[in-house]
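Note that one protein chain is taken out, while the other chains of the complex remain in position.
Each chain gets a letter, A and B, in the order it is written, and its residues are counted from 1.
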Amino acid sequence: MAHDHNSKEKVVYVGDSRVKKYKKNNVPLDYSAYPGNSEAFVPNFLLKEWMVGSVFLVGFMILTMSHPSPLGYPADPTKTDFVPIPDWYFLFLYQLLKYPYTSDAFVVLGTLVLPGLLFGGLMLAPFLDTGKERRWYKRPIASSLMFLSLFAIVFLTMVSWQGYQHELEELNIIPEHIERAEKLEAGLEVPGGKEEEPVAIVNKESEGYDIYQKSSCISCHAADLNGAVGPTLLGIGDKYSKEEITDIIINGFGNRMGPQLQQNLDAGLTEADLDTLAVWLAEQKAPAGEEAPEEVTDTK
Amino acid sequence: MLKSVYNWIDERLDITPMWRDVADHEVPEHVNPAHHFSAFVYCFGGLTFFITVIQILSGMFLTMYYVDDIVNAYKSVDYLQHKVAFGVIVRGMHHWGASLVIVMMFLHTLRVFFTGSYKAPREMNWIVGMLIFFVMLGLGFTGYLLPWDNKAYFATQVGIQIAASVPILGQYIETFLQGGEIVGAQTLTRFFALHVFFLPGALLALLGGHFFMIRKQGISGPL
Partner (left out) sequence: MQDHNKEKQSHGKPVKRREMSRRQFLSYTLGGTGGFMMSLPLIANLRFAVDPLLQPKAESDWVKVIEVEKVTDTPTSVNFEKNVVDGWYESDKGFGAWITKEANGDIFALSPICKHLGCTVEWEKNVNYPNEYFCPCHAARYTRDGKNLAVAPAPLDEYEVKVENGFVYLSQIKPNTRVE
């Protein structure tokens, strides 16, 4: 496109702009321009900040690489024995709801009023604390309220975490992400979203199967052994021997399952029946080879 | 070469004053850890921003593998962590970064509080900062559900139940967050949308305001 500059044209848009032509000053300020010990943001100060940032990043990456992120088992809404726990920074709010005046009839105090006061107060701090003084020890009310809240938050978080740990111990539960990480480590499980083949019931014609249907087991482990409240019993023989199963029937399993012997005797089963049942349950194994870890798969 | 490219652009758009203002502004001694070691407390805000950048980056890359559907969410997370090269690191950065960003933001808030830096004329910046805090907590809450394992599922269920106990509005909040009557497929897609589009959008806008105000007003003076 040739541009013929026709001087007869009144308006020439090409070349027009609101940006004025002037001598650009692209030279940084001289150091003498900064009074006292202050310095330019770029590069002087930013370099120092990035030094801190680099050290921080190294620590962060070490944490990241040494602790793989937790991942449990796929969400199963029908699971009822799971102990829910929020992320750690919500623990104090979670714990707050467990006290008499913040639960049941007063739950609004715990969910709305107290957090509302806390966060509302924090939000409006500049309008509540309007004095000229900035030092924290010269603002006793603001500072002591903050210290009190801090103490409360730390305290509630700790109580909540200890309560969680205690509950796990009492219920004899290993958190799923830890359980799974250990299994992955031991090669008992294959990562990467492999579909698990359900294990079939072994020897359904056995007398043990009939006894199972009459026993108290089915109210938690379901008639098809696939588990409901209790875990699945399919393939249980890979995990426990006949003796161990008998022990679990008699003594229960931690706090997750009460002793079952007396109830089943009351229900008309005999100890011999339970023995047959334990033998049958111990036979519940996955077909050979299925449990073995896959041949070294290249995960990299 | 680069310089002439820069000059060519600058001639047309006059970009020099924009970044010169940021680059040349004076940083006082009392926030400089090289002068007073205790001034490291003034780094918390910058570090919070640094992790936020890491979060945004790792989050963007995670969505290359992640699927927000109840059947596939868990599998995709499991896959990207174990089968994809550097998956442990990328997911790890996002997972641990989520906790660290809260820690750093908390420390930054405490620094601002105890140095009384929120006082006039910086009230607005404090409020914007608190809003950023809430958005971050929202990001934490919505992000927790996405791996769709039992921990995620039941924590979210409890969280939504807590929100549901708010008088009058509670049940509407519950249905809105769940996208239905149970925590299920529609909850996951909702939380994903909130986590990836709505909340980060709000966060970026608030961060823009936060930085604009600190640049305009300058850092609070020495105690």
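The rule is simple: contacts are C-beta pairs under 8 Å (C-beta built on N, C-alpha and C of every residue); 3 or more make two chains touch, one makes a residue touch a chain.
These figures come from a predicted structure and were not determined experimentally.
Within the set A:203, A:219, A:251 or A:270, the residue that contacts the chain not displayed is A:219.
Only one of the listed residues, B:6, B:176 or B:212, touches the absent chain: B:176. Contact between subunit B and the absent chain runs through residues 70-71, 172, 175-176, 178-182, 184-186, 189.
The set of subunit A residues touching the chain not shown comprises 80-81, 216, 219-220, 228-230, 256-258, 260, 263, 266-267.
We take it that only the chains that are shown with their structure count from here on.
Computed from the mean C-alpha positions, the centre of subunit A lies at a distance of 18 Å from the centre of subunit B. Subunit A contributes residues 17, 19-21, 24-26, 28-29, 34-42, 44-45, 48-49, 52-53, 56-57, 60-61, 63-65, 67-77, 79, 82-90, 93-94, 97, 107-108, 111-112, 119, 122-123, 125-127, 129-136, 139, 142-143, 146, 150, 175-177, 184, 191-193, 299-300 to its touches with subunit B in the complex. By the touch criterion stated above, subunit B contacts subunit A in their complex at residues 10-14, 16, 20, 22-29, 32-35, 40, 43, 46-47, 50-51, 54, 70, 74-79, 81-83, 85, 88-89, 91-100, 102, 110, 113-120, 122-123, 126-127, 130, 134, 137, 140-141, 144, 147-155, 157-159, 162-163, 165-167, 182-184, 220, 223.
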